[in-house]
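Of the protein chains in this complex, all but one are displayed in their positions.
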Amino acid sequence: MKPITLEDLNAASKADFVAVLANAFEHSPWIAEAAADQRPFATIAELLAAMIQTVQQAPLDRRMALIKAHPDLANKTQRAAGLTADSNAEQNGAGLDQLSDAEYAAFERVNTAYRNKFGFPYIVCVRRHTRDSILRDFERRLPNEMAKEIEQSIAEICRIAALRLDQLVSGGERLAVNGRLSTHVLDTHSGKPAAGIPIELIEICALGKNRVIARAVTNADGRTDQPLIHGRPLPIGQYELSFCTGLYFAKKQVPLSDPPFLDRIPIRFAIAEPEGHLHVPLLVTPWSYGTYRGS
Amino acid sequence: MKPITLEDLNAASKADFVAVLANAFEHSPWIAEAAADQRPFATIAELLAAMIQTVQQAPLDRRMALIKAHPDLANKTQRAAGLTADSNAEQNGAGLDQLSDAEYAAFERVNTAYRNKFGFPYIVCVRRHTRDSILRDFERRLPNEMAKEIEQSIAEICRIAALRLDQLVSGGERLAVNGRLSTHVLDTHSGKPAAGIPIELIEICALGKNRVIARAVTNADGRTDQPLIHGRPLPIGQYELSFCTGLYFAKKQVPLSDPPFLDRIPIRFAIAEPEGHLHVPLLVTPWSYGTYRGS
Amino acid sequence: MKPITLEDLNAASKADFVAVLANAFEHSPWIAEAAADQRPFATIAELLAAMIQTVQQAPLDRRMALIKAHPDLANKTQRAAGLTADSNAEQNGAGLDQLSDAEYAAFERVNTAYRNKFGFPYIVCVRRHTRDSILRDFERRLPNEMAKEIEQSIAEICRIAALRLDQLVSGGERLAVNGRLSTHVLDTHSGKPAAGIPIELIEICALGKNRVIARAVTNADGRTDQPLIHGRPLPIGQYELSFCTGLYFAKKQVPLSDPPFLDRIPIRFAIAEPEGHLHVPLLVTPWSYGTYRGS
Partner (left out) sequence: MKPITLEDLNAASKADFVAVLANAFEHSPWIAEAAADQRPFATIAELLAAMIQTVQQAPLDRRMALIKAHPDLANKTQRAAGLTADSNAEQNGAGLDQLSDAEYAAFERVNTAYRNKFGFPYIVCVRRHTRDSILRDFERRLPNEMAKEIEQSIAEICRIAALRLDQLVSGGERLAVNGRLSTHVLDTHSGKPAAGIPIELIEICALGKNRVIARAVTNADGRTDQPLIHGRPLPIGQYELSFCTGLYFAKKQVPLSDPPFLDRIPIRFAIAEPEGHLHVPLLVTPWSYGTYRGS
């Protein structure tokens, strides 16, 4: 769906404004309604801030209702009955529709334990996480007090809303909700960017199968034409970048051992900042390599 | 079994000499018998050279008999019927007693295809190879002419004999039949050797399961007390060295991201020279690392 | 002087056109005159190509006159009598007005030896060279045949003309006559760009004094706000980049030895391609560093 411009939103009827933003907060159009009366907004960030303020100033029962309006994560029964389109896309984007049996079991345990303790669903802004990291955060949050978890849930809901707004509304500066993961390969044997190196980015899963989430080949600058992840948050989690350098040097007729000392080079690293710019380059010869966290 | 000294071998009766060396060449005591008459030998290398010369100067039918005296690789039926103790230990050392179903099938295919073409078993000095590399060499050797493969088989048999001699006889300079794989970890964050880093050396298998073949923890010098492989040939193949650096830096209270950018660092490399000295170090901070082929 | 646009040049009277471009080729307005009649030019590159073609198709005596219209390099007498403004600026830019006694002597020897052999001045596009490299090229060119040196001199004159055109005319794509030298500093101790590192770029001189040709301090991205050299050719020669990292780490209260193991890090490198993009980064901790030719 094409986003609407902030200008058009400012000029729209209240009904149209609310229609567009009704689900920025799950099943909670009252937040958009309150925002409609505060127009015009100079930036999307101002619009978001107004909506967040409405939530934070709402009485506890409204905030609890907002929290309870959210579905469980990876709950097959709820998914069969139908989620909002946004929730569905978000959960699928994190691979929650492709869980291994062990992961389904883990998520079911999490949902139940959390609901049993707090009486509301475990809410995470899943676009900022991998499956492993959703489960890892649960372990940290379960011991919390009720008040702390209400606050944390509202914070996650506001992150979800920010990402939905970023998709729904265009115009002016974008919200700082997206990250970027990039790489480049420098062939220090020839002193030039390494072109034509196949790269895979793999999400490492503790309970399920690792999955390839991006494939690219380096261009003449030793970079990929597009960042490996961009235009969305970088999901917190463990990754492997895999660089096929053996064939590259073989094609250049560089003398190699048999089998080549280095062939497919794996770089394992973690993403910790979903909104950050992370650059993970490779400096490589047939006999050595190095990497570092760049920016 | 305690090795006998070269001095004692030189002084032994012919019968005792042959008893010790009878199986240096599989089921072929005639080679030891010929060597007995050429005593004394100044070095083990001279003894080996004399035995090899005996083989190479033997008429074709004796050489063919020597070749045919060898068992198939990973042949369950033959193994059940009993191999020589040496053959058994050598095959087990290469993991040929722990094959996956896919590997058994591959070895059976190899043995059959090779026997069908040449009329004798596929012989490889298995202590110089991983399973993957045994199968890979087969693909290269199968297209050969008969004469070339007779020569290659004799060469492999002589390598097997050299390794058996190295175990059987002591005294003076050892045969150059063994390699060494070592590592060390340098913490370039503190400018000191990294002590207490757990390391695993894993053999990578294409058809079967990867297997951990060495575990160690770095000492105060950032080295392992023993080389990761030593006192034997380095099996040609693919390996991963895995260094657990995340916990090391966490214990030193170095500020890290959450999760840590680097946690378990894998270095994938190949061994190509069984008799070589290969050093694969790691230079590491919480945010960068490098490795190279050292010696 | 503000450059004139190509559009205005195309529309100018012939007299005005020639007035602007008269000295693109030293004291040789006839080349601009010929170009005036070939207007309009779609690009500056087309204009340059037309002028070069005029030179190359001119009879030998005109080409010899063009060559002889050039001054000697670093000739005090000629400089006192007055060079064209362009020649003067070019020679000063290469430091030919600040020579050591040994360098003056070397240049005098070069000029004399070259004139004695060929009967015309030694011509080099000095903006593409350091003093060392001008003298080094002389050693290579002096043994040449006359015909080869006429050709080489014309080639240098065309390079000079291209650089003058690049200054005189604007509009559309610029000529590919300029290079760029940049750096950045990555602090792999903290995993972040190193901000606030003072950097010096020093031209290394064999016969004279080294001279600092750029100073900068790294910004929040670990880069310099401007490339160290840009908007001009990179002079062929030897350089040192000097990075003051000791104080940087001391200010961050990183534990250091006393005196610090690394304090002022020198990177010595050569520039070989005046029109290239050369990136010389530093990856550094208090105990280690690395650099490479990037692009």
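For reference, chains read A, B and C in written order, and residue numbers begin at 1 within each chain.
Criterion: contacts are C-beta pairs under 8 Å (C-beta built on N, C-alpha and C of every residue); 3 or more make two chains touch, one makes a residue touch a chain.
Because the structure is a prediction, the values reported are computed rather than measured.
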item	value
Listed residues C:Lys117, C:Lys192, C:Lys252 or C:Arg293, member touching the removed chain	C:Arg293
Hidden-chain contact residue, picked from the options C:Leu48, C:Ile154 or C:Leu262	C:Leu262
Residue numbers in chain B that touch the chain omitted from display	186, 188, 191-193, 221-222, 283, 290, 292-295
Missing-chain contacts mapped onto chain C	133, 136, 236-238, 257-266, 268-270, 272-273, 283, 287-293
Residue numbers in chain A that touch the chain omitted from display	188-191, 255, 257, 261, 283, 285-288, 290
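As a convention for this text, only the chains that are shown with their structure count from here on.
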item	value
Identifier of the chain whose CA centre is least distant from the whole-structure CA centre	A
Same or different residue numbers at the chain A/chain C copy interface, by half rule	same
Cα-centroid distance, chain B relative to chain C, in whole angstrom	58
Geometric centre distance via CA averages, chain C-chain A, whole Å	48
Per-residue multi-chain contacts in chain A, two or more chains	283, 290, 292-293
